[in-house]
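Every protein chain of the complex appears in place save one, which is left out.
Which chain is which? They are A, B and C, in the order written, and residues in each are numbered from 1.
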C-alpha cells in the first residue's frame, strides 16, 4: 500500500504545465473561466481540442491504438488537474467521452476508420440523442422509431435535452426498431447526420438564459443502416458498454480540488474586509467540510482506478462517485456565490459569453459564479439522476 | 392575529411557580434531574402525581368533569414549561395520557367510575400492551389472542416494549378477538389486571443498562369481558380515538425550550476554559440552529392548538410535531454530551438511580447527559416511528 | 393567542391574490424579465389605486395604518407571484425612512410615493463588506448651510427607476450618521443601473461633490430608525420567501403526481415522498418562524429582533432546500426557464444574499445568547 508519488510523476506535471504555458491562448483561457456548466463554450472548446490533438493529448483515456496516450491513472489525474488549474475549458464530451468509446467497442472497422479520427481532431461535433419527453432516466420507454426501409431506416420522433444539438453536425442516438417484446430489447444505436432533411432543432432556454440544451424533431429522417452501431435491437448493449467505459474516465476530484483552492483564496480575500468573526468561522467551516469530502472522494476515485488497473471491477462504486462528485460541485458553486455576496446578484449573462462586447458591470468571476451555481443544479439530474444512482447502489451493491 | 400575552397569563405563571416552590420536594426534584428518558423514575413520579392531584393539577388536559383544569392552551403551555424549569419529573403517561382518555371516550359509566379516579390519584399504575415481537409499528399484525369463554376472555400471547410493566398493576392492551376478516377489524381493547395468574414479566435491558421496557407473556390469562372498552372487535376505534386525543395533549416545545436554556448556560460556562474560538463558534452555531427550530416548533404547536380551540382539525400536522420534537430532543441531548466533553464518558448508571448510595465519580449532570443521549435515540422509534409519521404526512396531508 | 386573519385581512389577501392572478402569469413575467422590465407603470398605478401603497403608513401621514400583519399578507402573495415591482426598495425601505421627515418633507416625497407618482431607493450596501447600518464610505462635508456628499454605494435596489435616493452619510462636522435625499440627475449624482438575477434591478450610486441642503436631510442621527426599517424590510422579505417556498412545494407535488416514470407517477416513489414530506416540514416550520418574528415585532417583544435574525437566516437555508429539491424533483424540466421553479430559486437566492446572508444572521444570534427566543 503506497501513494506512489515519484520523480517521474513530478516531471510529468512539469511537462504538462510547460505545454499549457505555451499553448493555452488567452482567448481559450477566457472561455475556460467563463464555462458555467459541464459544457464549455463550443467554439473555443473545439479550438482547444485541435491544439491538444496536435500534441496527441485529446483523448488520454482511449486505447493507444486509436489515439490514446497510454498514461497511468496517476498521470491522467495530474493532467486533468493541471488543465483545470490553468483555466482550460473542458473538452466537449459527446464525441470524445461518449460516441468514441461506443465505436471503439462496437463499431465496424469502416465506422471506426470514418469517425474516430474526426472525433479526435474535432472535425465532427457530436450530440447525444438519448432522452425523450416523458423518458428521462427511464430509457426503456423511448418512443422515437426507426422503420426499416431497404438499406435505410426512416426515423420519426423527438429527442430532448440534447446538449449543443444546434452546434452539432452528428448525433448518436438510441431509437426503437421493434414494437413488440421487452422494451429494452427493441432499441438500436444509430449515427445520424444532423444535416439530413427532416431534422429540426429547437434550443431550450435554461436558468442562465443561455440555450445549451435542445429538442430535436425527426420527420421521416432517412438514416443508412450502415450507420447502425452494433446489432439491430441490441443498442442497449452499446449504451451499457459506454457506461462501463465511462467508469474509468470520469473523475470529479481533480477539478473539485482546484475549485476548492480558488474558493479558499476568495474566502481569504473577502475576510480582510469582513467584520464578523463568527460569520467567517461558519463560512470557513463549510469550506473545510467540502475539503474533507473532496479528499475522501479523491481517494475513493483512486481506489476505483487502482481496482480497475489490477483488473478488478469496481462496479456500482462509480454510481457513488457520481453522487458525491455532483453534490460537491453544487456545494462549492453555492459557497462561491455566498463568498462573493451581493456582487454575484448582478445579472449579465451576455457579458460572459466569450468575446462578448457587453461591458461587465461586476467582476467576471462574480458574473460567472451565479450562472455556475444555477447550472450546477443540473448535474444531479443529468447523466442518470442521483436518485437513479442510489437505486443502482441499493440493488447492485447492497443487494436490497 | 396576536400573541395574547396579558396580565392574567403572567399572574398564572407566578401562581404555578409559587406552588412549585412550596410543593416540589428535593427528593422529587432529584428524580426529575435524573430522568434520562421519556419515563421518570416511577416511585418519585407517582409521588409527585399525588401532590399535583391534591391541587387538582394532575391532568390539565382532561375534561373538567373528570378532573381536568379547564385551562386555556396558553396556560397549559406555561404550566408545562414551569414544571420542566423547576426540574419536576414528568408524570408517567400511560394512565393519564393514554388509558384515561380512552376510558373517557369509550368507557362504560362503571369503567369510568372505577378507573378514572384511581388513574388521577395514582393508585393504579398502568402499562400499555400494544406492540408484539414482529409487530412494532404495524399493529394490524397483532397475534395475542383473547378467546371467548363465557363472561371472560382467555388471553394467550406476548407483548413487548411494555414500559414499566414490572412496576404496573394494570395493563390496557390490544388483543385479537377474531381470526378471520380484515386484520384491523378483529381487535379488542382490554383492561388487564397484572396480578392475574398466567402473566410473566421479563424486563429488557436498554442501552443505559437500566430496564425500562419489558416483555409480558400471557399464558391462559382470564380477563372478564366487563373489562373490555368499546365493542368487541372494535378496539381499533378506541386506539385511534386516543391518537386524536393526544393531538391536543403532547407538546414538545416547552420542555425543549428549557433544555435549550440549560444547554446555553452549559456552553457559556465551558467557554470560559475553552481556548479555541473556532470550535466555540461551531458549537454555538449548532445551539443557535436548535434555538431557531424550537421557536418554530413552539409556533407550529401554537398554530395547532389555535386551530383545535377554534374547532378545526389540525389532522396530520401532529405527525410533523412528533418528528420535529423528537429530532430536536435528540439534537439537544447530543449537544449536551458534546458540550460536557470527556466528562460525559464516565459511566455509572447505578449512581443516578434516585436515592442511590453509589458515589458519583463525575458531576450528576454529566452522568445523566450520556444516558439521556443514548435513550434519546428511542424517541424517533417509539410512539409510531418517524418513518411511519412521514408516511402519514405523505398520504394524509400531501395526498401522495 | 390568535393566528387567524380578521375579515379585512382576509379581503386584502383575496384581492392581492386575485390582482396578481390576473396580471402575473408566468409567461407574462418571463417576457418582462427577458426585456428587463422590472417596473410596469400600469401595475404600479394600480397598486396606488387599490390603496396598497398607502397601506403601511400612519393615518396622520395620509396612510391606511396597516400593521406588519397586513404587510406579511401582501408580501407572501408577492413572493408566490414573484412580483418584479420594486416594492421593497420604494415602499418598505424608502417609505419607511421618509416617515422620519418633517411635514414639508413628507408632503414633498411621502405623499407622491403613496400616490404612486414617485419612485425611491435607499443606498445601503457596499461590495466586499458585510452589511452594516452604521459603516458607510459616504461622507457629508459641511458646505455653507448644507453639505456636499462624496462616496459610492453598490447594489442600490431600484436605483435605476428612482426619482430620489436616500443616502446614509457620516457628517464630518458632527460625526452623526444622517440621512440625505438626493435626486436622480442632480449634479454630482451618477447611477449605473443593472439587472439582478431575480429579474429586479439595482445600480451603483456614485456621489461626487453632490450638494444637499438641510431641507434634504431626513434625519440627523439615523442609526436607530435605520435598524427599525431594516427589520420591517427583513420581515417583508421573509414573507416573500414563504410565498416562494409554498409555491415551490405545491408545484412539486403537482408535477410529481402527474409525471410518470417506469410506469408509476413520481409521487408514488417512497424515497421521493419522504423528501417531499421534509420539504413540507421545512415550509411549515418556516411559516411558524415568520409568524413568530412578525407578531413579536408587531407587539414590541424584547426578543423580536432575535426572531427576525432567525427568520432571515432560514430564508437562505430553508429557501434553498425547498428550491433545490423542487428543481431536482422536476428533473431536467426544472432547469428550464419555462418552469417557474428556477425563477423561485433565483428570487430566494437574492433574498438570502441581500442585507446579510444566513451566516451573518446566524452570527448575530450567536453573538448574544443571553436571550432565548
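By our rule, a residue touches a chain if its C-beta (ideal position, glycine included) is under 8 Å from a C-beta of that chain, and two chains touch if they have at least 3 such contacts.
Just so we're clear, the structure is a prediction, and the values are computed from it rather than from any experiment.
Taking the complete complex into account, B:204 is the one of B:5, B:113, B:204 or B:396 that touches the chain left out.
Considering the whole complex, the residue from A:50, A:143 or A:303 that touches the absent chain is A:303. The chain not displayed touches chain C at residues 269-271, 273-274. By the touch rule set out above, chain B reaches the unshown chain at residues 131, 134, 136-138, 140-141, 160-161, 204-207, 209, 213, 270, 273-276, 278-279, 282-283, 330, 334, 337-338, 341-348, 361-362, 370, 373-375, 377-378, 380-382, 385-387, 390. Residues of chain A that touch the chain left out of the display are 1-5, 73-74, 257, 260-261, 264, 267-268, 281, 284-285, 287-289, 291-293, 295-300, 302-303, 305-307, 310, 317, 320, 323-324, 387, 390-391, 393-394, 397-400.
We adopt the following convention: only the chains that are shown with their structure count from here on.
Of all chains, the one whose Cα centroid sits at the greatest distance from that of chain A is B. Centroids built from CA atoms put chain B at 53 Å from chain A.
In chain B, the positions touching at least two other chains are 281, 284-285. Listed for chain C are residues 362, 366, each touching two or more other chains.
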